[in-house]
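Note that this complex is displayed minus one protein chain, with the remaining chains in position.
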């Protein structure tokens, strides 16, 4: 059995290797949650991201998704999966399935955040989606969005008295 | 056993009674899907909403949710549920759970739409959320958003070659 | 905003009022988890049930589901929901949706337990399902099954080194 510590180290290493720091995910949390909690601090965002990354389910989703991204870059997948991954086909859906398995752990509160992040692609997500280099980020952008969405939902859940009711401009 | 026809009639009647027409849901579908499918027609939006409303799971979620909204208006619920419903507490979550059971039927494709709708509250949703009258719409706004999200996802799924890749401004 | 303490008290009171003790749920956990963890103790089962009942999402699902059960007993629901609830129609599905929202909080590990409990109806669940009295338990049996399934999954998750690989006889 892989130890929890080993899984966690591996998760952080993989994210770092793909250009994702805890700070870059916390930046997204701040962007989407500050309208509702005006006095939200960056330390609170970072702590919440770290907490989501502690969960074994989060770690397993990240490890599996990034492995598929890397195999796609190496052209090591069979067809038609190789082409689907390379083109990041909108109807593939397995990337969202893995992402939603992270969001699900925090009840329904993270779903709204996830959908919004996926549409407006704030912060590092927009960079991941822009395909400026040869990286395949089919899973990575959804996984990062899911961790940010879960971390934002977790904050709202833990600080209910600091949450304001706001309608975001679309 | 309640017949499918009876359930469907009841669903349409309840929506109408609460001020929701197929057209008002189709308007939301058009708002959120047209950026991706520029030549989308209103007839296609209406047909997709009707198709989502054909599903027994959709009907059962709507019938249950609107019943709870109406009981809350009549102050017929026990505490603390009565207060939670009247205030539409953000951490209640059961409204989103019912809504997501509709979205789920169409795979992961509707989740993004649902989250986005819930954040920006387009069309009739903004009216439902604004609490200008004595109505309790705790479940209704999420259910309408879910039907619209599912209908939009269904369109993207059925017309993959007409979908353009766009990043929405947040 | 309803306090977490108030919600918890209300959840325990409602369960007690409907004849459900923590012990009766822990009995189910023991039945389904002991084949995999032979040295499992009743104290561990009780502690895990209590932990699942601490979650706000669990509490909200229980409060909403039992309210609907009680309203059905009082014939206070509109048709066709009243008839669907009274007959515990297999295709209703909203009872399972609320139940699965509890199971979901623990990742995929509780799903298998939930399905198995729903089929074989161990312990108090069989009594709830047998309709020997005038109670409507349409939601209650699924909610109790979900709490037991989640508690069992949580145990397996927290004690991975004590879990044995077993195939249950069907």
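Every chain is named by a letter (A, B and C) in the order it is written, and numbering of its residues begins at 1.
Just so it is clear, contacts are C-beta pairs under 8 Å (C-beta built on N, C-alpha and C of every residue); 3 or more make two chains touch, one makes a residue touch a chain.
Note that the structure is predicted; figures quoted are calculated from it, not measured.
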Across the complex, visible chains touched by the hidden chain are A, B, C
From the list A:61, A:120 or A:144, pick the residue that touches the absent chain.
A:61
Sort through A:83, A:130 or A:158 and give me the one touching the missing partner chain.
A:83
For the chain that's not shown, point to the residue among B:11, B:24, B:64 or B:101 touching it.
B:101
Contact residues on chain C toward the hidden chain run 90-91, 93, 96-97, 100, 107-109, 111-122, 126, 129, 156-157, 160, 163, 165, 167-170
Hey, which chain B residues sit against the chain that's not shown?
1, 55-57, 101, 104-108, 157, 160-161
Provide the residue numbers of chain A that touch the chain removed from this figure.
1-2, 6-7, 10, 56-57, 60-61, 63-64, 67-68, 70-71, 76-81, 83-84, 87, 89, 91-94, 97-98, 101
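Basically, only the chains that are shown with their structure count from here on.
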Cα centre of chain A to Cα centre of chain C, whole Å, reads 31
When centres are defined as mean Cα positions, the distance from chain B to chain C in whole Å is 28
Distance from the CA centroid of chain A to that of chain B, rounded to the nearest Å?
26
Please output the residue numbers of chain A that touch at least 2 other chains, ranges allowed.
107-108, 157, 160
